[in-house]
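All protein chains of the complex are present and in place, except for one that has been dropped.
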C-alpha cells in the first residue's frame, strides 16, 4: 500500500484572534497579533504576563452544557475543531466502515488547566498533602489521562478505528498528523480525523516556564511580545488552540470530488538525544528530519517554496532552526521565505504544529506567505528571509513545516500540491 | 514483504519483582505484589490497596544528576531501559545514533512530581515551582529521557491511550522498524501512587474498595469488584528481525500482528470493539484462532467489562476454546505499563513453554473461559494474544509469536 497518497480534505482551526479558518487566515495574512496581557487569571505574580488567549464560548460552538462540564478546555477545542473539519470536508463518514476511520489528537500537556484548577480545590489551596476525594469532580479521571481527548473526538465523529493521543511535547501536532498519515499509507484505515489541541494558559504552566525563563518577560507591549527571529527576542509567548483535519487517500478523495487543500507528501521525526530543553546550535537532528521528510516526498529541497518555521522566539530555538534550514537545504535556504506564525498566535505547545500545518496549507491555497510579525531588528545569527511584518503574494506549491520540542523531538513535514510532478 | 519486528531484550519493573528474573519467578509461583499502600496514609480513602514496587532505590540505578529532575515513573523507566538493553546485548554507543528510536506509552505523565509542584505553586507561590516541572510531568518524558541517556536520535514517539497504550507503543515501534529503523526501545512504565493520582483514579469509578489483598482484584470472578492500581511496567528492545539475526541476538519472539479499535458510545447499543480488534490482529498476523496458545486478558474486573471481554474471546475461540490468563492479578493494573508487561510475560511464556496463572480468582462459570488459575500450565506456547483496553473505549490486540 506504499503507493497510497494522503491529502487534507477538511480542516478547522481555533487560534487566538482567529477562530475558524477564515478568521485565522485573515489574522495571518494581515499580520495582526493576538497576544495580550493575560485575562484568565491575575498574571501579576509571574515573570511572564502575556499570552495569546482565545475568546471562546463553547456553547456558541455547539457544545451542550454537559459536554462543557465534562471536558477540559483543550478537549472542547478538539471536539469543536473535529466537527468543523468533518463539515468542511463534506465527507459522509456514515458511508465508511467505522473501523477504518481513526482519530489521532496531539497534545503536549493534556488537561493541565483542568488539573491545575481541580488540584487547587481538592488540596484546599495546596494546604492538604492528603488531597480530599470528596471534592473531586466526577470527570477527574478524564483529566488525568488525556486519551479522553481522542475518545471525545472519536465518539463525536463516530470513528471506531485505531485511535490515540500523540504526546511528544511541542512536536505533538506534527507527530499526530504524521502518525495519521502513516496509518492511511499502510492501509490500516481509509480516513483519519487528525490534529492537535492544547489549552495550557494556567498558573502552573506559566510558573513552569517562568522557572526556566523560556517565556518572554516583555509585558509592557503585549501585542509586540512575540518576536521570532528578531534580535531583541527573549522568549516565547504561550498560546492555546487546536486544529483538526480530515485526511484521506488521494484517489478516494478525488472520486468523491472532495476539495483537496494539500497532500502531506513527507513527514519524519528525529531526536537530538541531547537535552530535555536545550538545543545544540548546529540543528543537525532537525536537518536530518527535514532530509528524510523530503526524501519521503521524493522532492528535492529546492522545490520548497516556503518554510513555516517553529520560530518560537527563544534565543536558542531561532538560531537552531536557522542552522537546520541551511544544513538541509543549502543555498536554497537563503532564497526561501521563512516565517513564524507564533509571532501572531503565540506558542500553543502541542497544538501549534497542527495549527502550522493549517497555515501551510492555506499559504498554498492562497498563494500567500504569512509574515513574521514584530520583526524589526535583525539578528546576525538569523540571516534568512523571514518575511517581516507583511504577507507576501507568491506562487506556493510546496511547503516545509517544522517543529522542535522539549524532550529533544525534531519533526518536519512537507505539504505539496497533489498535481505536482513526482520525481 | 515488510521487515519483521522481533523482541530481543526485556526490562521489567513490577510490584512482584524488580528485574525480569525476579518477576518471572514470582509470577510462576503466584506471588502477588498487591498490599496496603505505604507511599501515603490511605485510611481516609475508599480504596487502600496498591501494587507498589518495594525496594527500588533510584540512586542505585540511575545517575544522580537525573534524580531531582525525574518522577518515580521515569526513574523506573530509565532503569528498565538499561536492563532491557543489557538483556539484548546492545551497547547503544556502538550503534549509529539515527538507527535507534524510542516509543513509549504514557497515561498520566510524572503525576507525583506534578503534585509536588502544584502544591508549591498554590501553598508557597509560583517562584517555588521547579525548573524541571515543564518536562518532569509531561507525557513525553520517558521517551525523551531514555533517548537522551542512550544517545538515540532515530524516530521516537509517545502514545496515550490509557491502558491500551502499551500495545499501541509496541505497534508504533514495529511500524518504525518496517520503515527502516533497526532498533526501537519501546513499552511503558507508569506510576502515580500519590494522593492526587489516587483521587483522580477514584473518580474513574473502577477501583476496588476491598481491603483484602487476596480478594480485591479478581477479574472474571463472580465477586469482581473493580481493580487495584499498581506501578511499573516493562521496556522492550524491538529490532529488525534480519538485523537481530545478523548480530546473533537471542530472540524472544516476533511482534506478529496488531490491531486497534474504538468503542461506539454505550448509548449507541453497538457491541464493543474488542472482538473486532482480535479478528484484525489475527488477520494481521496471518494466524488462525487455533494457532493461538494463550490469551493474556485485559481483565478489568468490572463485571460488565469482564463479560464483554469473555464474549469477545469466546466469539473468536469458542467457549473455553483457548487458555486465558491475567498475571496482572499479581501486580494490579499498571495503566500504560500494563500491556507492555503482559507482552514481556507472553514472550517469557513462549520461551519457557509455560502459562503463568491468574491468582486469587475463582472463575465465574458464566464467562465460559478456560482461565489458568492456581498452578502455571506447562505446554508449548508458540503464539500468544495480548489484549488491552483503555478507559473511554480503546481496544488493542497484539500477537507475539516464536520465531
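When the chains are written out, they are named A and B in that same order, and each has its own residue count from 1.
Everything that follows uses one rule, which is that a residue touches a chain if its C-beta (ideal position, glycine included) is under 8 Å from a C-beta of that chain, and two chains touch if they have at least 3 such contacts.
Everything below uses one rule, namely that contacts and distances are computed from a predicted model.
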Worksheet item: With one chain of the assembly withheld, which option in "Branched-chain amino acid ABC transporter permease", "Probable sugar-binding periplasmic protein", "Acyl carrier protein" or "NADH-quinone oxidoreductase subunit M" matches that chain's UniProt protein name?
Response: "Acyl carrier protein"
Practice prompt. Please provide the labels of all shown chains that the missing chain touches.
Written response: A, B
Worksheet entry | Residue among B:74, B:115, B:130 or B:176 touching the omitted chain | B:130
Item to complete: Looking beyond the chains shown, say which of A:69, A:275 or A:298 touches the absent one.
Response: A:275
Worksheet entry | Sole contact to the chain not displayed, among B:36, B:63 or B:374 | B:63
Worksheet item: What is the set of chain B residues that contact the non-displayed chain in the whole complex?
Response: 63-69, 127-128, 130-132
Discussion item. Give me the chain A residues in contact with the hidden chain, please.
Written reply: 211-213, 275-278
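The working rule: only the chains that are shown with their structure count from here on.
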Discussion item. Centroid of chain A to centroid of chain B, CA atoms only: how many Å?
Written reply: 29
Practice prompt. Show which residues of chain B lie in contact with chain A when the two form their complex.
Written response: 40-41, 44-46, 69, 97-98, 101-102, 106-109, 111, 114-115, 117-127, 129-131, 133-135, 137-141, 143-145, 147-148, 150-162, 165, 168, 172, 175, 179, 192, 195-205, 259-265, 273, 276, 280, 335, 390-394
Discussion item. Which stretch or stretches of chain A touch chain B in the complex?
Written reply: 45-46, 98-99, 102-103, 108-110, 115-116, 119-120, 122-123, 125-127, 129-133, 136-148, 150-151, 154-155, 158-169, 172, 175, 179, 182, 186, 188, 203-204, 206-212, 214, 268-277, 285, 288, 405-409
